[in-house]
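This is the structure I want to talk about, given as structure tokens.
Here the complex is missing a single protein chain, while all its other protein chains stay put.
Letters are used for the chains, namely A and B, taken in the order the chains are written, and counting of residues starts over at 1 for each.
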Amino acid sequence: MKKISIVFRHSPYGTTKTREGIDFALLSASFEQQVSLIFCDEAVLHLLPNQQAELAGSKDYVSVFKAFELYEIETILACKQSLDTLGIKQQELAIDVQIAEAEAISESLVHADEVLVF
Amino acid sequence: MNKFIVQVNGPAYGSTASFRALKFCQAATSAGHQVIKVFFYQDGVQNSNSLHCPASDEINLQQLWVDFSHSQHVPLINCVSAALRRGVLSEQDAVENSKPQWNSDSTFIMGGLGELVSGIEHADRLVCF
């Protein structure tokens, strides 16, 4: 069992990076790895509610975020600075995440065995 | 001796990430380390496309990966779901999906993301390109 930290830093739908990163996160969790997720930069936009991915020609990979708990993915951090920059408040978010200062994210990266960025 | 798993996310043509990954793998094996597998994900799956036809004075990364795999006995794993989405198919994928053609070089093995996870578990170090 390894501690795998997965960082998302790209906006929804403009690229398929987050979609393929989420696939990896869920698979890792189902393979009994200790998975934590970090949303930063424009990837925090994935956390907004009422998205309709199909309208942008994308698979809806955001609805599954509500199932992170079922996969025993308990640590989900969202970068406070990124949220602030985009004018997003915690109460606007669709799922329960920890709002993290940069220092907390740094610490999370230090404690992981491996970090993958999507 | 240390064990590496290398992940390649860049295509054979259009970015230099895959070339850089190959150089890293060659340097690692030359130094006596083991590359337990190279996992191709995202646009990296394009590296297995055996229909790449670069001009004779340009490098053929797909062939260079095949040569590296054979000489160093390093498995090349393509993420099958990422590959299917991008029109990169093995002969078996073509049969299963009722396609008349396939293009993935048989040295590249189609596998699931579990191959990446198990590689990360068993390697000392993951390096992504």
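FYI, contacts are C-beta pairs under 8 Å (C-beta built on N, C-alpha and C of every residue); 3 or more make two chains touch, one makes a residue touch a chain.
FYI, contacts and distances are computed from a predicted model.
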item	value
Choices "Sulfurtransferase complex subunit TusB", "Alpha/beta fold hydrolase", "Peptidoglycan synthase FtsI" or "ABC-2 type transport system permease protein" - which one is the UniProt name of the chain not shown	"Sulfurtransferase complex subunit TusB"
Residue in contact with the excluded chain [from A:Ala56, A:Leu86 or A:Ala102]	A:Ala102
Contacts of chain A with the absent chain, listed as residue ranges	7, 9, 40-41, 79, 81, 102, 105-106, 109-110, 112-115, 117
Contact set of chain B toward the excluded chain (per top definition)	2, 4, 15-17, 20, 23-24, 26-28, 30-31, 33, 124-129
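One rule holds for everything that comes next: only the chains that are shown with their structure count from here on.
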item	value
Chain B-touching residues of chain A, taken from the complex the two chains share	1-2, 4, 16-17, 20, 23-24, 27-28, 31, 33, 113-114, 116-117
Chain A-facing residues of chain B, complex	7, 41-42, 81-82, 112-114, 116-118, 120-121, 126, 128
